[in-house]
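What follows is a structure written as structure tokens; I'll ask about it next.
Here the complex is missing a single protein chain, while all its other protein chains stay put.
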Amino acid sequence: MIKRFLAIIALLGAAAVLLPFVLKLPTEEALPGLASEYIENAPGELGAANLVTGIIVTYRGLDTLGEVAVLFAATAAVGLLLKRTGNEGGVSHWRASEILESGGGFLFPLIILYGVYIFLHGHLTPGGGFQGGVVIATGFLLLLLSGSVNSFNHTVMSLVESFSGFAYVAVALAGLIWAAGFLDPRFLPQGDFGRLFSAGAIPVIYSLIGLKVGAELIGILDAMRCKVRREGVTA
Amino acid sequence: MEILGGIFAIAGSVFLFLAALGLIRMPDMYDRMQAGTKATTLGTMLFLIGLAMAEPQWVGKSALLILFVIFSNPLSSHALARAAYHAGISLGERAACDELAGACEDEEETA
Amino acid sequence: MRNFKARVILLILTLCIWYLLTYPFDSQELIAGGITALVIILLPLPGIGILGDFRWTPKAFIFGFVYLFYFLWQLLKANIDVAFRVLHPKLPIEPGIVRVKTRLKTPLGRLLLANSITLTPGTITVESDGEDFYVHWIKVEGIHDKERTKKIVTGFEGFLEVICG
Amino acid sequence: MNIAIVIILGVLMLAAAVTALYLKSLSAAVIAAGAVSLLASVIYLLLAAPDVAMTEAAIGSALTTVVFLYALSRMRGTKKEDPRD
Amino acid sequence: MIIQIIVSIGALLVLIGLWGLLTRRNLIKMIIGFSIMDTGTHLIIVGLGYRKGATAPILDSSITPGTHFVDPIPSALVLTAIVIGLAVTALMLAYAVRLHSSRGSALIEDFKENTL
Partner (left out) sequence: MADQLFNIAAVIMLISLVLAIVRLLIGPSVGDRAVALDAMTIISLSLIGWIALSTGRGIYMDVALVYGLISFVGIVAIARYLERGL
């Protein structure tokens, strides 16, 4: 009972913290200074039609590098925590039906294709490396669920992950050498605004982020699932 | 053309509404699934056709959406129906026959 | 051979989808799409073999085209059926799970047949076991397996047998 | 029009959130949490943030649900959960 | 007007999630509460960047000069925060699974300090 009372007090405190957000909102129509600066200058400077992508990859590029590192750390921690506890959970397990298996095999390449579309067009349409990586990881998840694959090749996965991480830093350093600074994408030509090959190195960076995020999320999923032995199951 | 698209869209949304109504009214899970699968598939198809008529530039993405919905919706319904059956959700009291029951017991013995 | 054919079909399919995704024509998009499609078909794809079950003959193409319209007609009929049952005040249903047999041998044929059954009047595929399909039917009719099979499966089977055996 | 849609979706979201916390069955709670992020993603789109909407749709409705379900099935062990609530 | 509604919904979601985090007994329910709180926070941040009548900051052929855009910075921040949120949720679930496998229970009152 006293626990519930304390919880109510904590809730009231949180409400008191959140109340100013609701009451004292910015009422003016104009954007804050930094935002309008970005909106005015970013298309000309970077050549990226999607301003959110431009901000994530260049102006806030260091943050993104940090986020990818945090994701890597989380993946490593999950893998470490759930290592070699594979005996539990494998009590009874149904195979997926034949229909789901063939359907998953058919849809898998289409999901991968859409993921590639999302991260290649990160600078033109909504989406980008993070979303594309998630979509690719979901495609591999579909393979796991439909039962056509039982385990992934860990060597290939960690190879893809380290290669894309290394290449990301290499591209960032290339910006330091041939353009204005670390993570500056303007060492490649800007191209025609709004077409695929434009915006300097932004599509390259986002593709690398996409591969890395995809590989990391597959790692998380692979560590989370129970390792079941599937012999002797007929259903 | 746009008016025709609007009429298609309304027809589609009516089918979506029927699907939701079926979800509420039907007595057991399999019958709800009958309404929830067929009516939502056709409803979405009609709405997207209407959308492509109103905005002809979007026809590519609308066509792709229709393709994906036609392929993935029955698959997920099949997976859910199979799961519900194996999790032991009953057919309801109006059920006439259940020919899977015998076959299933055999499978569990071999498993 | 089957796998090679499957990969060729997948290449055509991915190129078509890429073109639809980037609908107004652009040469750069097409280059990127071609590279992507080549990379995808070179991946080790488990379960891609089912696409190789398509037949190349002109007859199969014509049947596929007709099948599309037959399927859409059945879908429309299914929806009118659902609408009738939902709006009817007494809910005229008498559900049951029945067993039907199919003559189709290939996985692709069975996948298409199961999806078609799920989207046609009053039926959902619940379980598949080789050539037996167990189908949930919202209003069970007929007594024998053969009679039911004729009502549910035969219409699609005729087309699918030509398209993908 | 937009305000009405946002209010309706928001109320549905709050209802789903409260239900997610008070359902007995854990898997049903996970499904309700999936509904919360589904509706959140439509609201993001109404707020003109399609990038966020896409991320939320992909992560919230598929990957988060799956991660929860993997954890549940590892914790389920030998005890069978009742498929009905 | 719409910003107020969005921010209120987000704040309520945060409070609901916090309530779940503090009062639920099952670890999974607490993690669900956390992820609801996460969604609420993201909703508040995105809502603060919205302006009336503005459109998404993505330039294409349908944009005419003089169009208003929403603030792109909150979108950029929330975008990465959602992905990190998934990783954090997975990490918490991994801890929960480990606790469950060592104690055979997922209820919070089974974890007393003196049994450690």
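As written, the chains take the letters A, B, C, D and E, and residue 1 is the first residue of each chain.
Here is the rule we go by: a contact is a pair of C-beta atoms (placed from the backbone, for glycine too) under 8 Å apart; a residue touches a chain by one contact, two chains touch by 3 or more.
Computed from a predicted model, the values in this text were never measured in an experiment.
**Q** Of the chains that are displayed, which are in contact with the missing one across the whole complex?
**A** Checking the complete complex, the chain left out touches A, B, D, E.
**Q** Need a quick check: the contact residues on chain E for the chain that isn't drawn.
**A** Output for chain E: 55-56, 58, 60, 62.
**Q** Using the document's contact rule, name the residues of chain D that touch the chain not shown here.
**A** 1, 5, 8, 12, 15-16, 19, 25, 27-28, 31-32, 34-35, 38-39, 41-42, 45-46, 48, 50, 53-54, 57-58, 61-62, 65-66, 69-70, 72-73, 83-85
**Q** Just checking the interface: what residues of chain A touch the absent partner chain?
**A** 92-96, 100, 107, 110-111, 114, 118, 125-127, 131, 135, 138, 141-142, 145-147, 225-226
Assume only the chains that are shown with their structure count from here on.
**Q** Among the remaining chains, which ones contact both chain B and chain C?
**A** A
**Q** Compute the centre of every chain as the mean of its C-alpha atoms, then state which one is farthest from the centre of chain D.
**A** Relative to chain D, the chain whose C-alpha centre sits farthest away is C.
**Q** Mind checking the centre-to-centre distance between chain B and chain E? Centres are C-alpha means, answer in whole Å.
**A** Spacing between the chain centres: roughly 31 Å.
**Q** Which whole number of Å gives the spacing of the CA centres of chain A and chain D?
**A** Distance between chain centres, rounded to whole Å: 19 Å.
**Q** Chain C: which residues touch two or more other chains?
**A** 17, 21-22, 114-115, 125, 127
**Q** If I count partner chains per residue in chain B, which residues reach a count of at least 2?
**A** Each of 71, 75, 78, 82, 107 in chain B touches at least two other chains.
**Q** Which positions of chain A touch chain B when the two form their complex?
**A** So the residues of chain A in touch with chain B come to 92, 94, 96-97, 99-100, 103, 106-107, 110, 232-235.
**Q** Show me the residue ranges of chain A that touch chain E in the complex, using the header's touch definition.
**A** Chain A reaches chain E through residues 3-4, 6-7, 10-11, 14-15, 18-19, 21-22, 25-26, 29, 31-32, 34-35, 38-39, 43, 49-52, 55-56, 60, 63-64, 67, 70-71, 74-75, 77-78, 81-82, 85, 88, 124-126, 128, 130, 134, 194, 213, 216-217, 220, 223-224.
**Q** Would you mind writing out the residues of chain B in touch with chain A in their complex?
**A** Residues of chain B touching chain A: 68, 71-72, 75, 78-79, 82, 86, 107-108, 110-111.
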